[in-house]
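Complex shown without one protein chain; remaining protein chains in place.
So that you can tell them apart, the chains are marked A and B in the order they are listed, and the count of residues begins at 1 in each.
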Amino acid sequence: MSILEVKKLTLRFGGLTAVSNLSFAVEENSIMSLIGPNGAGKTSAFNCLTGFYKGSEGEILFKGQSIFKQKPHKITKQGMARTFQNLRLFKDMTVLENVMSGMHSRTSAGVFGAILRMPSQIHEEQKIRQVSEECLEFVGILDKKDRLARNLAYGDQRRVEWARALATQPQLLLLDEPAAGLNQDEKEQLVSLIRRIRDDLGITVLLIEHDMGLVMKVSEKIVVIDYGQKIAEGTATEVKNNPKVIEAYLGKEDEE
Amino acid sequence: MGNSVGLIDRLKENLGGKKTRGAALAVLFAVVAILPLFANNYIEEVMTNTFFYIVLALGLNIVIGYAGLVDLGYAAFFAVGAYTTGIFMKMGVDFWFTIPISIVFCIIAGIIIGGPTLRLRSDYLAIVTLGFGEITRIVARNLKITGGASGLVGIERPTIFGHKLYQITDFYYTFFVLVILAIIIAMRLHNSRLGRAWQYIREDEDAAEAMGIDPVKTKLYAYMIGAAFGGVAGAFFAVKMTAISPETFAFTQSAMILLAVILGGMGKIPGAILGAVFLVFFPEIFREIGQMRMLVFGILLVIIMVFRPQGLWPQRKS
Partner (left out) sequence: MSLFYIVIQQLVNGLILGSFYSLVALGYSMVYGIIKLLNFAHGDIYMVGAFVGFGALGIFGSILGVGWLGITVALLISMFLVGLLGMLVHRIAYQPLLNKRAPRMSLLITAVGVSFTLFNGVMVMTNGEYKAFSTSLGYEGISLGPVNITYTQIIMVVSTAILMLVLYWFINRTMYGKAMRAIALDQDACRLMGINVTKTISLTFFVGSALAAAAGVMAGVYYGSIHFYMGFIIGLKAFTAAVIGGIGSIPGAMLGGLILGLLETAGTQLPFVGSAWKDVFTFGILILLLVSKPTGILGKSEIERM
């Protein structure tokens, strides 16, 4: 069964068509990748899925419900989380506080709860802390929870982003170029982390990635897009040998 | 200026330990609590005025410091609170019942101004809030129920447990209690789910939204709570002064409260308090400058932003 279905998605900016007639589906409990040369429209498509861009036409179904043109926070609440290509941490807050943000949509304390310190609110605060620490433990940086996010090494800052996304307790996790800027060692750890996210937590993963080695290793299915359109779809081997894909990459790569 | 700032930094460092800080706070509290036993009316009056501005500064700090929203018309909420209490008391409602009414009216005003405009860029918000402040003043000047240009006079003094509040000492303690309540509420809000949500939005609105936080709703809360602070302060202001007029709530008033928050350091409770203290004490100490006061404030605001944008109170270090 597909957890996410994208049907004929089109996104235009003025005269430019960034995504055109794109359709694909993500199977529940799978690891899937969206790849394509630079400027192919991957991130634009991602932003449509997560509500940051309003698509021009088409339909996006998440768990069978339309999320097309919905606001990002509503989409997150329904169980789809994302990370950002360029790190978007809350830099002047601690690592733990960063991750606690993920629990916002799963909790409900409001103004009166805060002012009156009611038992339910205190209990909720403990819960937020506990879940956030579990997420930090999962990505392996629990020991750094009290440091300011801006003071962390780049690789660790990436982990904070993943932990933060996991704290929203999603069913589908969208990773936007998670390997960007990581060294070989960290990339290996990322591969195993992505697998653990799926195997241990049962979260479906969709990623956009540039690093072909990583994509080929981790994805069960790959969708290739170029000029905003889907040009191929299949397993790693199928995609690798597809002449259209080879052409798109070889024709584009030196222009970067 | 550099020297005095350094002094505060060093003071904070010396008071860094939790124990020393607790002791210092206890001493400060005790001194303020028994001050009326020794002080004359003038000092009590100045202190009461300080308390009043502390409440307003803490309220505005929620909007601008916590949530990072510019508000150049904060006096409007304070006006709505004062007028609501004044009008209802004239209709015979007891003072203590007018407070919740004032709060509700202020929250409604907060929603009216915030609802449609909080989606806007911060600079647009600045002008909208400024205009809203002006509109409030114009409305107060043109309506019959608000007493027109001369305002409302002869507002009754309130009674508590059969004791009528009319001496300056009565108001000293009333406002002191208000300050303590305001500090507790501001602190608790800061360390809550909502307080964190404000901070997330201030730091990175897109990332906050990706985490499932509704930015518009969260910002609106900041507005509503800030408005409620202004409303309560306004209600007490009305009964202390017994007369209110539209010109009390001009832009200058909003700018002063803003200055208190910026001066102390946005988002910091001790900062807002320090700012309010400075704001009231400064013109009292330099009485002879009279008219020049506002001019000095203007220059000061520029100097602070250029040289120490984080305000007088030092940053939290980690």
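The definition used in the following text is that a contact is a pair of C-beta atoms (placed from the backbone, for glycine too) under 8 Å apart; a residue touches a chain by one contact, two chains touch by 3 or more.
Computed from a predicted model, the values in this text were never measured in an experiment.
**Q** Going by the contact rule already stated, which one of B:47, B:75, B:109 or B:128 would touch the omitted chain in the full complex?
**A** Only one listed residue reaches the unshown chain, and that is B:128.
**Q** Looking at the whole complex, which of A:52, A:68 or A:90 touches the chain that is not displayed?
**A** From the options A:52, A:68 or A:90, the contact with the absent chain belongs to A:52.
**Q** If you put the missing chain back, which residues of chain B would it touch?
**A** 64, 68, 70, 72, 116-117, 119-124, 126-128, 130-132, 134-135, 138-139, 142, 206, 251, 255, 258, 262, 291-292, 294-295, 297-302, 304-306, 309
Note that only the chains that are shown with their structure count from here on.
**Q** List the centre-to-centre spacing of chain A and chain B in whole Å, with centres computed as mean CA coordinates.
**A** Centres of chain A and chain B (C-alpha means) sit 42 Å apart.
**Q** Using the touch rule from the top, collect the residues of chain A that touch chain B in their complex.
**A** These residues of chain A touch chain B: 50, 52, 71-74, 76-77, 81-82, 84, 88-94, 97, 100-102, 104-107, 109-111, 113-115, 117, 121, 124-125, 128, 146-148, 151, 164, 168.
**Q** Considering only the defined contacts, which chain B positions touch chain A in the complex?
**A** 185, 188-189, 192-197, 199-200, 203-204, 206-215, 221, 225, 318
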